[in-house]
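Input: a single structure, listed below in structure tokens.
Yeah, one chain of the complex is gone here, protein chain that is, but the others are all in their spots.
A and B label the chains in the order they appear, each numbered from 1.
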Amino acid sequence: MRALRFLLRKEFLQIFRDHVILGMLFVMPLGQLLILANAATFEVRSARLYVVDHDHTPASRGLTDRLAASGRFVLTAASPSSARADQAMLARQTDAILVIPTGFERDLVRQRRAEVQFILNAEDGAAAGVLQSYASRIFAAYSAELSARVTPTLASISARADLPPRRGGPIIEIRRRGWYNPELEYLDFMVPGILVVLVTVVGTLLTAMNIVREKEAGTLDQLNVTPIRRSTFIAAKLIPLWSLALLDLALGLILAHFAFGVPVRGSLGLVFGGAAIYLLAALGVGLWISTIAETQQQAMFVTFSIVMIYLLMSGLFTPVRGMPVWAQWAAQLNPVTHFIRLIRTVLLKGAGPADVAPQLAMLAAIGGVVLTLAVRQYRKRAA
Amino acid sequence: MNTTALAAFMTKEVRHILRDRQTLTILLLLPLAMVVLFGYALRSDVNEVRLALVDPAPDYATAALRGRFAGNDRFRIVATPATTAKLEPLFRRGDVDVAIVFEPGFAARLAEGTSARLLLVGDASDPNTGSTMQAYATAVIAGYQAELGSAGAGVQIVSRTRMRYNPTLESVNLFVPGLIALVLTLVSALMTAISLSREKERGTLEVLLVSPLRPWQIILGKVLPYLLLAFVNVVTALLAAWVVFRVPFRGSLPLLLVASMLYSLVSLALGVLVAAVTTSQRAAMIGALVGTMLPNELLSGMIFPISSMPDWLRPVTAVIPARWFIVIARGIMLKGVGLEYLWRAHLVLLLMLAVFLALAIRSFRPRLA
Partner (left out) sequence: MTAVIDVHELTRRFGRFTAVDAISFDVKAGEVFGFLGANGAGKTTAIKMLIGLLVPTSGRASVAGFDVLTRAEDVRRHIGYMSQRFSLYEDLTVRENITLYGGIYGLSDAEIRGRGDALIEGLGLGHASLERVAALPLGWKQKLAFSVALLHRPAVVFLDEPTSGVDPITRRQFWEMIYAAAARGTTVFVTTHYLDEAEYCDRVSIMVDGRIGALGTPDELKREYSDATLEEVFVRLARPAA
């Protein structure tokens, strides 16, 4: 055990003398967090709307006004030509096209039903779905408003809870609550995740390159002829970066809370406890790769491929529950999945130890397996 | 111009690459693996909403609504706690997505024409899926209500909504262009940075610099083999996307390939630049990796739409080459447009190429001075 003390000293000395590593560990993640936290959102800002109104009646103008007044759509152009609207969309000058056919108002009054065409640019994906639901609500609200005017005794089907109840048809009034994130702040949801990503990428990379670097420099053999035990060696390689990554995470959380307003509703102790176990698993993978790789380049490639797969499959960007069953099973083996879930539920929902016990258990299991593999894999003597 | 020297140099580079079997395998298989993996796994869609129902005073209306949800494939009723208080732990553990709490006397109020109330609680910690799931639930409730009051219902505006270029909102259609960009960056920027910085570190670069080869020839020799590799990767990725996922391809394939090569060149130039300004192989690797790949994933529009970003951030994305490539790739694949709409993006990429190359060549020159 005494040997461990000396090895740790050497590792820390080397890290603190290496500006590159320090920069990577601290400047990069925190700097990138600041920028990227602002980028990671699916929130849809106002969308540009192109209106092709063939009707030119108060009803059609009313609809257009409602859309513009909602704050979600910005009226950028209007013309009688659908073809021009299509061109505008091809040229990315508009995000949505509303086509109101002739006879819109007439149909509403006579048949109580009228159709419009609403075309969305789905090129960038998620936004289109969100825009669709905004628009649906606006159409429904306008429908309700018109209903009230056309037949004042009938109630409306609407999501506007402030409409006074009227005699006539049945009304179901829906009160909505969004728990944990009533403002639907993307930051709260994404920032902890991004922080974890950044720290993980950097930590795992550095750990993976660590042993290989000694291999390449020739200093590894010098250690291999000494009586150091394998577990001591692995521990000495793991602990310094592990503790620094934990520190990194702490700094990141401070930043997240004070710069981005991410709430801390649960116990920070639980977050760090979970982080400690998580990092053992994540860095352990890096170590294991390091024992297999021959060159730094290989180590880096393999690590990066694995880390990238981790991240994209972890539920950070897309929900795990949306994945096919086999992918969900694979995600269970991914320590990032569990830790992101843990950090989100503790910070946003105030979850306690009992709530995140399954995550902690999985993290501990993965960490145990990976570290055992690393120790086993590392041979002082080539076969 | 010494063409034989250049040819000999390139041959050596190619041999070098071919000899490193491990890396080569990864480089060839990775794009394939990624397209298939992510195509299957990365979805923004919501498959199933886990529902909790709190119904303290069940009656025919609440039973009917409950039946609606039970019969709806989108929903799975996972709990029926007796009180609202019991919901909290369920949400906290992440066992429930949406909960509906019925007010006592629900049916009675419906019958007398006063509003019957229910509480719709959603787990909004993920704002994206949270609002989608609430919308689904609302739709079911609205459907029931519409049925109840179908006689003499009010006015209805029906919208025929069309999602252009990606009618089914298939996530994979959106990710594939971004994945191609990612893979190209990996192969081009990263590999070049490593290769060049390794020569720098070993001292073999100096030998090259004092040879008859000019700096631009050295860079060219280093870069061309990886360009070839990148080309193979693009073709593989596109094939995989088309065969496995039927990702649409409405535009010109040659144009897309040309654009891919252009983007590759930009990444390659970037890789050279990184190698030139860093002092060790390790720093070059890490610089190329974290400096290009992470911003690529987050700021290029691959996953998060640029239109969603705050106003100050959007101009920043303009300096990220991948962003422009994604515009081109999506334009060609999903919209079927050509240069007439995409010329600007191409121009930007060309400009970036010129700038990076100039900087890279300049950084190698002082050695000879």
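Details
To be clear about the criterion, contacts are C-beta pairs under 8 Å (C-beta built on N, C-alpha and C of every residue); 3 or more make two chains touch, one makes a residue touch a chain.
Note that the structure is a prediction, hence the values are computed from the model and not measured.
Taking the full assembly into account, the omitted chain touches A. Considering A:Ile35, A:Val74, A:Ile228 or A:Ala250, the position touching the chain not shown turns out to be A:Ile228 (whole complex).
Contact residues of chain A toward the unshown chain are 2-3, 5-7, 9-10, 13-14, 17-18, 217-219, 221-228, 380-383.
Heads up, the rule we're going with is that only the chains that are shown with their structure count from here on.
Between the CA-based centres of chain A and chain B the separation comes to 12 Å, rounded to the whole angstrom.
The touching residues of chain B, when paired with chain A in their complex, are 20, 22-23, 26, 30, 34, 37-38, 40-48, 89, 91-94, 110-111, 113-132, 134-135, 138, 141-142, 144-146, 148-149, 152-167, 169, 171, 173-174, 186, 194, 198, 280-283, 285-286, 289-290, 293-295, 298-299, 301, 303-310, 312-313, 316-317, 327, 330-331, 334-335, 337, 341. Those residues of chain A whose C-beta lies close enough to touch chain B in the complex are 20, 24, 28, 32, 35-36, 38-45, 47, 63, 89-92, 95, 108, 112-130, 132-133, 135-136, 139-140, 142-144, 146-148, 150-151, 154-157, 159, 165-182, 184-186, 188-189, 194, 198, 201-202, 205, 209, 213, 294, 296-298, 300-302, 304-305, 308-309, 312-313, 317-319, 321-324, 327, 330, 341, 344-345, 348-352, 355.
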